[in-house]
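Of the protein chains in this complex, all but one are displayed in their positions.
== chain A ==
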Amino acid sequence: MRDQIVDDLQLRIPTVPLRLISQGAEALIFMTNQHPYLPAGVNPCDVDNPGKYIIKYRPPKPYRHPKLDKRITATRTSSEAKLLHKLYQLGVKAPKLIAIDAPNGLIWMEFLGYQLPDMRYSSLKNWLWLLERESDRDHPVALADNVKDCCNGIGRSIGVLHLHGIVHGDLTTSNIVLTDEATLKPSLIDFGLSSYSGLPEDRAVDLYVLERALKSTHPVYAEKYWEWILDGYHDVHEEDGKRGRKKYSETISRFKEVRMRGRKRTMIG
């Protein structure tokens, strides 16, 4: 099934070498060294890793009517691509949009991230795991200032999204990546479930999902990480002035409610 999908895509773009790096419920992620429209020797301007690109592919769903399927795929694909462009306009770190073929479910974007010393990909999760392994009582490197700065940055990014009425929709520790070994600048990725929403509930759920993800993947230090993320989240709202402060308190009070609901649910369940 999966091999068939990969083969079909490879037939569609035979001149593009594809390496499958991830398979989710909705999309397959490929890496390639081939830019879709620039010949070798012409580098795209202002991208982090020229010569390395991500292709996100939403294959056809065989159980849907082909016509309807094409339309749904095109809508989801273009909505994700539009968000990438929007975030670039807003100055939020996210993969830059390179190309899109909406009816065929294809997005080309900038590759973000690097290889950690343990050879893994620099997702927030992998990075924190690495630091946690290296931490001990005398040297808790997982709680060092650079982790704090990174967490602040994550909170700020989420804050800017929320201030502009965008919710990410899937804030996990795999959907946050470090983009630069020297600066540790974080970026959000995977806007497949993102949407526009003015509801405090949706922003609160965004935060809650991330808090839960941190607690489950990083039980020992999650509380500290979360505090730092919230600090950054708070600061961008504060800097936005009166409107931001109001939004912040709405979101946070709803967040506390969502948390309570979550607790009750786990107590019952």
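In the analysis below, a residue touches a chain if its C-beta (ideal position, glycine included) is under 8 Å from a C-beta of that chain, and two chains touch if they have at least 3 such contacts; residues count from 1.
Here, contacts and distances are computed from a predicted model.
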| Of the options "tRNA-guanine transglycosylase", "Cytochrome P450 27C1", "EKC/KEOPS complex subunit CGI121" or "Distal membrane-arm assembly complex protein 2 isoform X1", which is the UniProt protein name for the chain that has been left out of view? | "EKC/KEOPS complex subunit CGI121"
| Which one, A:Leu38, A:Val220 or A:Met260, makes contact with the chain that was left out? | A:Leu38
| Where the complex has a chain not shown, which of A:Leu97, A:Leu178, A:Leu214 or A:Val236 is the residue touching it? | A:Leu97
| task | Using the touch rule from the top, list residues of chain A that touch the missing partner. | result | 13, 15-16, 34-40, 42, 44-46, 74, 78, 81-82, 84-85, 88-89, 96-104
